[in-house]
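The full complex has more chains than appear here; those shown keep their coordinates.
Chain nomenclature is as follows: A, B and C, assigned in order of appearance, with residue numbering initiated at 1 for each chain independently.
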């Protein structure tokens, strides 16, 4: 797991089923670089396939969570190998879709992903955490939907996911003004679920929350994540039919038996790996 | 109206157009039982068709609103009459859809339904209140999206309706952690519209609110509920066209005349039954 | 710009790129009249096409922002030239769609529109501000989704747009009860982004915010508004593909170059008109 340049994967104890995926470019305030976009989907895919992983915490090394996409990398995307405007744009569209794919890998990973945010979370950082399942931050965290100040229409997911998380009006205001907002405002809007006094307090609390999720039925957790994502893009009737079909497949499991019997025996259930 | 085992229908005064539908299995903390699922859609259908009913309050007898689906009943759903896995799953899918139908009857009822929640509102209880039109709770109320702790992907509507009520991020966090949250948190997220000091205070206030709704034009109330539900599952342009079509049918009514003339005459309007 | 009866367009200083569109029927508390519905889309279209306009503030003259649709005008809509019920309804449907079109012109205008609300914002006033991009209010502001009290199912956009701004549950409660709510409640729900101490304080602050937006890249602002609106009515995957296609066209611009070079040179960027 030492193969990454822009990332770090950490398992705090050998038995823990919580894995930490960390942005690891602290000298550049974890700006999203060429390496990041290449490595991130690979890291998530390996965590998804690793049966020892039941919950993932996305956090960052250094003082800030993420300062957004690296300006150098942004510039390289603009430079074209083609002299034709049409071909240049077609290539650019594919490049943007490739970057989007790296972020959307957070949703394609079956395991739950919890963002733990401290310091700055700017631009591409918002794209990143919006695609996580749950978000927490420390008191020093602040957020900026920054793209508009770089003359960019945000294109890595913020404009799609943020309105569904914090409401359409809040998302528009933040995206048009590019203003800074605090963790407590993020909490009030529903962007983060709690604000902790310090990074240390957050890390401890998030570890506990992640361990809590990791101790639950992997089938139920994976199903909850997938059904929520699928239902987001369907109407209610379709979502209901979808989960009925899902549960007709996944419900009759050892996990259900174990949960019921642990409940009766007043003990903690123990679930097999997925 | 004495025919129900798991439910009770109460009209507080003979002239009141507010009817109370009560979960009535207090010894089992109003766990959702076989009887409940059979009786609930029938009760709602009869209230829908009864022209004396203009507003419905869903509440519960006993100490808790609802402890979720009865474990005994859950187990019975799992036991199959078929030895074939395929047939067992096809039957299970239909069973889940039948249970979903009982909950969705809250939306199919044209009359507005207000949930008044006290004590525990857990698992299936959340499915239930998410399908109501408006929700209030007392200070002692607490909520848990519990399914994941029973190794179940929640399948009676919570994963579909909750994100639209409290935002996607909040819904994911509650569904993955299965953590307990209070009425004041429910209020901050938009799950309930007010938290009252006590069940008594809530009952009094909700009665007044329900009477207020019952005194309004039944056509406008029914239209508002239906257009909101329909628009939830359409895009904005489609929703606008739908309500224009709806109002071209329903607007030119005695209710509009009465509302305007009462407004001019500075008196309370009186509307005919629907 | 003196041609409007129900509206006023004001540019506070000749160089300002913020234009003010004001409801100007204060003696009737800015009730939405026949004139309003005729003039409003024209005013927005002219502001959209005017290259000097980069941000629009929608506010109101007089004591109240808007008391809703004028009762006299409402009555005129009901009176029919046809004796046939069918033809009367077909005409009424088109009338409602025409009124809706006047409100939706706020979304069709490419430039960002900020509502600055004081005093009463009632009925049609809510339809109006729900279709703006961002909303602010002063402390004296109050809001009522009033239609149901006039025996009307709200048909100018509130039932479609409000749930996406404040959540489905909040929107249902406000629409069914027709209760009054304050600016601070509007803020908690996400309907307004800030509540200011006074109209004067709001005007000053909103001017600054609008100037801030007007100073940003017009291409990025227009793109952000359009992509947000389009993504609202698509699923996430479609919205991502849409913005990738959008940016393949609009990103390689002078604005991006100017933003990057201003960033490097630590100066304010200056963007050409759109």
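Simple rule for what comes next: a residue touches a chain if its C-beta (ideal position, glycine included) is under 8 Å from a C-beta of that chain, and two chains touch if they have at least 3 such contacts.
Remember, it's a predicted structure, so these values are computed and weren't measured experimentally.
Taken over the full complex in this file rather than the chains on view, the one protein sequence occurs as 6 copies, with 3 of them shown.
The criterion applied here is as follows: only the chains that are shown with their structure count from here on.
In this structure chain A contacts its sequence twin chain C using mostly different residue numbers, the overlap staying below half. Counting partner chains per residue, chain C has residues 161, 164, 166-167, 188, 232 touching two or more of them. Note for the complex: chain A touches chain C at residues 71, 74-75, 78, 88-90, 92-93, 96-97, 100, 104, 147-155, 157, 159-161, 163-164, 166-173, 175-178, 188-189, 232-233. Residues of chain B touching chain C in their complex: 112, 133-135, 161, 164-167, 188, 190-193, 209, 212-213, 216-217, 219-221, 223-225, 227-228, 231-232, 235-237, 239-241, 243-253, 255-256, 258-260, 263, 269, 271.
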